[in-house]
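Each remark here refers to the structure printed beneath this line.
Yeah, one chain of the complex is gone here, protein chain that is, but the others are all in their spots.
Our next item is chain A:
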């Protein structure tokens, strides 16, 4: 009898286990529909509005109380910024919030973002580097993210962004992103100053200057060690900075000609630039392994006195300084160059920004809390505090400094967009950035969402960038390049051009 009893309780335990498993299966399967439910609630205006309106007022009244904001963000340094470090602490203090940040290295950010979105387990804020990426757009279209237009009126500091910038970031006419502002022109030449002095040359102004500089860096022993062990410019991961082509007069990504869109590689100017890069490669002025070497590996050459020129975001001179600090102890200075031939490509003026998913921020009340965090971060008071912090950071001893890039990647404030200090380095950088901005050419396709580009852009771009690398290496000739362009056109590139032209026409009318 007791034996029998034990048996039945064991069966009960099994049943319970089975029920648990089934229940677990159900919840995971229903994740999607649950989220849908919450969307339904949110878009049920009369009830929720009145409730949350008062909620927000309470929130503003109790401004002393800190909100907690979780976010996913990227970093460029060797290791992720510490949650207890000065950068995060200061941001928390100035923005009156507690931050819970998931750090993801920059080179895997896109895939991690997609995996996070697919898992449905998201933080309150996704710091998105490119809101026009296919997966983000699909998310927006499926209603995954909060549309912010109706709420921004309540937050005065969120309305002070440059209108051109917010317009650039709109998706199908609506606002989903709180921008991380960046200078309109980012890329330029970064050159080792002591090498420049050693070979007795000035910053290059023309393509010929630039070429001669690279030759001098290769042949004239700029590091003075008596060995022929240097080269001119470093490239990496098979990418060739498009600014080089702009010097030759090539368009920024697309050229608008009588209402039609012409891809950069289809222009004669771009081809001329490409022949130039091919010549640089052939003469050993750029690193031979550039199609396979990764960025941090390539940079090692810069630290180890092998190379003297790189093409980077101009303000990268500052973070370079910090990277370099660990490796070389800042033996040498880097200087930002002028726009060569007085030409430069403009970028979009932002590094993406914050997007707020509906799966983690479920109610309007929560949304207002998160927005209040960003609003406080942009207040005059916080801006001043950031300015003081960044300026003061400049004057510290090397090892007491923090990497300003880490700060810029978290905040949505333009205070650190240009180097704010008065040091010689900062003044030089500001001057160069303005110089570049004055001559910059915009990408006419910005903000135009071609459906074919969204679906196949990745493959199409790869087709062209592979062909470009092969041409530079000498694997294919001009004819091979023509074939690749023809392939690109027939596989969808031609369609992209048509769609862009149509969208552009619509926008103008």
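We adopt the following convention: contacts are C-beta pairs under 8 Å (C-beta built on N, C-alpha and C of every residue); 3 or more make two chains touch, one makes a residue touch a chain; residues count from 1.
As a working rule, contacts and distances are computed from a predicted model.
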Listed names "Acetyl-CoA acetyltransferase", "Tat pathway signal protein", "Succinate dehydrogenase cytochrome b556 subunit" or "Sugar ABC transporter permease", with the criterion being the UniProt name of the chain not displayed = "Sugar ABC transporter permease"
Query = Thinking of the whole complex, not just what is shown, which of A:288, A:388 or A:431 touches the missing chain?
reply = A:288
Ask   = Considering the whole complex, which of A:105, A:238 or A:494 touches the chain not shown?
value = A:238
Residue touching the undisplayed chain, where the options are A:152, A:203 or A:473 = A:473
Task = Using the touch definition up top, pick the residue from A:106, A:119, A:159 or A:483 that touches the left-out chain.
result = A:119
Query = Which chain A residues touch the hidden chain?
reply = 7, 10-11, 14, 17-18, 21, 25, 29-33, 35-36, 110-111, 114-115, 117-120, 133-136, 138-139, 141-144, 238, 287-289, 291-292, 358-359, 455, 457-459, 462, 465-466, 469-470, 473, 475, 487, 491
